[in-house]
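Left out: one protein chain. Kept in place: all the others.
Going in written order, the chains are labelled A and B, and every chain counts its residues from 1.
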Amino acid sequence: MSMAFLGWSITIAQMLLGLAMLCALWRLLGGPRAQDRVLSLDALYVNAMLLLVTFGIQTGRTFYYEATLIIALLGFASTVALAKFLMRGEVIE
Amino acid sequence: MTRWLPHPLLLPALVILWLVLQESLSLGHIVLGTAIALFALRGLAALKPEKVWIRFTSAIPRLTVMVLGDVVRSNIAVGRIILSRQNPRRRSGFIHVPLEMRSRYGLAVLGIIITATPGTLWMQYDSSRGELLVHVLDLVDEDAWIRLLKDRYERLLMEIFE
Partner (left out) sequence: MTQAPDLPLWAALLVAFLVLFGASVSLIGTVGLLRLKTFYERMHAPTLGTTVGMASILLASMICFSALQSRIVIHEILIELFVTLTTPVTLMLLSRAALYRDRSEGRERRDKP
């Protein structure tokens, strides 16, 4: 019974993080320039990672930890690759 | 000894990282972690990194506490800027900070600190002139920011790394 507030606060936090992902997605689709899109993709990754952590708390399962770690790694690698591409893509032009 | 262990601090750091990741203190994981760490250090030695020189003084805990406090404070400041109605008088801009620090590791830590505090962003570092370009979200007084970065962080970092 006393745990109802915990369940609700985790659910609300997940909604807030989902809303944050929508904001990042909005900027990703509409961002005026390419660097805006890369920046919001990075923000999207971070929020998705936090969302996974809250899922882990909600279910009490530990395998979400590995998934979180992988998302962090992939987010870093992809953002670096895209930022590199922004520079090199123009050098060739 | 130095051929096998060019970076004496990195070996225990990597072993601890492995043990935290595995959440175990068993002998098997200690042996396995040490083997992996030695292997990784061999790979690192091929890159011939510059020698790390760290002085363990009271500057390290002082810097840590100060940075943590600054991170929280600047989080509040930037959150307030985002949530309040856009003030046309608020100005953001670039500042040029002349740095005396030349240690690469010190500069790397300075980069992490500047980026981790919202409101300041490391843009570019010119190593020939030792000049750092920082973007500041709420630029009131240019000289005050330069003095802040130099007095608060650079002095302590130079105590640690140089």
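Assume a residue touches a chain if its C-beta (ideal position, glycine included) is under 8 Å from a C-beta of that chain, and two chains touch if they have at least 3 such contacts.
None of the values given here were measured: they were computed from a predicted structure.
Participant: Can you list the shown chains that the absent chain is in touch with?
Facilitator: A, B
Participant: Could you list which residues of chain B touch the chain missing from the display?
Facilitator: Residue positions of chain B that touch the missing chain: 17, 20-21, 23, 71-72, 75, 78-79, 81-83, 86, 91-94, 111-112, 114-124, 135, 137.
Participant: Using the document's contact rule, name the residues of chain A that touch the chain not shown here.
Facilitator: Here the touching residues of chain A are 2-14, 16-17, 19-21, 23-24, 26-27, 33-36, 38-40, 42-43, 46-47, 49-50, 53-54, 56-60, 62, 65, 68-69, 72-73, 76, 79-80, 83-84, 86-87, 90.
We take it that only the chains that are shown with their structure count from here on.
Participant: As a quick test, compute the distance in whole Å between the mean CA positions of chain A and chain B.
Facilitator: 23
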